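Left out: one protein chain. Kept in place: all the others.
First chain written, first letter: the chains are A and B, and each begins at residue 1.
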Amino acid sequence: MTDLGPLAVAFSVMVAALLAVLASWLRTARNARATAPERVPFTGGRAPSVHAWSRYHARYYPMALLFLAFDMEMVFMYPWAVVFVTEGIVAMVEMGMFIAILLLGVLYAWRERAFEWT
Amino acid sequence: MSPLLDVIAAAAAVAGLLAVGALALAIGDGVAGAAVAGRPIRVLPLIAAPFARAALAARTGSTTTERPDGAGRAVAPALLAGLAALAMVLLPLAPGVALADPDTGFVVYSAAVAFVMIAVFLHGWSPNSTLPLHGAYRFGAVALSFQIPFLLAMLATALPAQSLSIVRIVEAQASLWNVVREPLGLPIYLVVGLAVGFWGPLNLPDGDDLAGGTSAEDAGLARWLWQVARLSMLVAVAALGAAAFLGGYFGPILPGPVWVAVKTGLLLAAMAAAQHLLARVRIERFVGVAWVLLVPLALLNVFVSGAFLL
Partner (left out) sequence: MTSVFRRMAAAADAPVFALAGAGMRWAVQDLRLADGVTLVDSPRSASILLVAGELDPRLGEAAARVHDSLPHPRATVVWASGPDGLAGADAERIGHDADPVAAARAVFRDLVLGRRQSEPDLLPDMDPAPWRGVGPYGQGGSGMTGGTPYGRPMAELGPDRDGLRLDVLPTRLGPFFAPLPAGLELDLRVAGDVVVEARVTGSEVGTSEAAGRSTFVRALTQPQSIADLELSRARAHLRWAAEALRLQGLRAISLRALELARTVAPGDSAAVGRLATAVQRTGVYRWSLPNVDDRRRSLLADARLGPVSRACGRAEDERLADPAYIALGFAPIADVGDGVAAVWRARFGEASQSLDLASRAGSAVTTVTGTTESPRGRIALGDAPTARALELVPALVEGLEWGDALATIAALDLDLDELAALAGVTAA
């Protein structure tokens, strides 16, 4: 077993256990077939006029794009963190320049009101 | 014992730790709520309440909606609890002792936190109902915003350890805890920790303005499991926060595992208090603060604490 073994086991055991509990409850608790009025989604007592699933306008999409840029940066920062102390000032300056450019992006997004949408 | 039995025992231990922590948080939440409301704190009923709620949940039947994604509804709480377990396995309990100690422990933890977005979104999307759907998309904005400050706050703890292993991160705090070495780290981590568990001031996907949000269509045990999974996630966040910033098992007199429990309990108490003392943040306000304040502060934390290491 590698070091990742316990991780995989813990994750899958937990997921499987919860699914099993849920499945046994669905079988044993009083679960008559749901009737039409029981299935109506709740918004306060009136029946909805449309299905909820829709082409939802996620208005934070400019922020999501910014997130992509930063998530890439994190990929570089993982190994950087490990060698930071041994590489010393070189690592610090190089990453500092990279981050400074990215932070300019945040400033630009802020100025363009990418973090608010109303 | 065979390695297989070992890992199964480890999984059981993780489930036990999460259950104890979740129960402690549920009770602590009740105590904090009563204290803030100025109502009498009756200890025994507060301890009994989570058990009674569980029994009632199991006694209650299920509900469904028109054309839901049935598989998604079932998987969402299981996935969230599984992610909590995944994070908890990494927790160092005593010097050199963790249920798993991969070199990439920090990356595994980050992945678990990143996938919380999938679990919550799935939970809100699957009922095909308006209020949960809004909660789901709202959590999209929250999760994309907390991700980077969370990673940066944790990353700063990897610098002194020169490793991404959580065990090494704790070992590197033998002389000086990270909460002192990098004082900005823990506050940022706690803020985003509340967002990871959508708890208290950052309970946006399941907020009261959505009548329960992603949980609005949940009944019975399905609802209870979602609450338990969320509490488990908060326990994992608190436990690993205690390891990464509060020196984990280090501490005088008491044995290491006790210190782990005490420090985790401390962070859980802070979470229980935040639930009742802080108002829910507007979604745009959180997104703005996360990017314009928390990201630069977390970077500052990385570079300043890094400079002291050179």
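What we mean here is this: a contact is a pair of C-beta atoms (placed from the backbone, for glycine too) under 8 Å apart; a residue touches a chain by one contact, two chains touch by 3 or more.
Remember, predicted model here, so these are calculated numbers, not experimental data.
The missing chain, though absent from the display, is touched by one residue of B:24, B:142 or B:210; that residue is B:210.
With the whole complex as reference, residues 30-32, 35-40, 42-59, 117-118 of chain A touch the missing chain. For chain B, the residues in touch with the chain missing from this view are 32-39, 48-49, 51-53, 55-56, 58-63, 66-67, 130, 134, 137-138, 200-201, 203-204, 207-212, 215-220, 223, 276-286, 289.
By definition in this document, only the chains that are shown with their structure count from here on.
Averaging Cα coordinates per chain places chain A and chain B 14 Å apart.
The residues of chain A lying in touch with chain B in their complex are 1-7, 9-19, 21-23, 25-26, 29-32, 34, 38-43, 48, 51-54, 56, 58, 60, 63-64, 66-67, 70-71, 74, 77-78, 81-86, 88-89, 92, 96, 99, 103, 106, 109-110, 115-118. Taken together, the chain B residues at the contact with chain A in this complex read 3-4, 6-8, 10-12, 14-15, 58-67, 74-75, 77-79, 81-86, 88-90, 99-103, 106-108, 110, 125, 127-133, 137, 140-141, 144-145, 147-148, 151-152, 155, 158-160, 162-164, 211, 216-217, 220-222, 225, 229, 284, 287-288, 291-292, 295-296, 299, 303, 306-307, 309-310.
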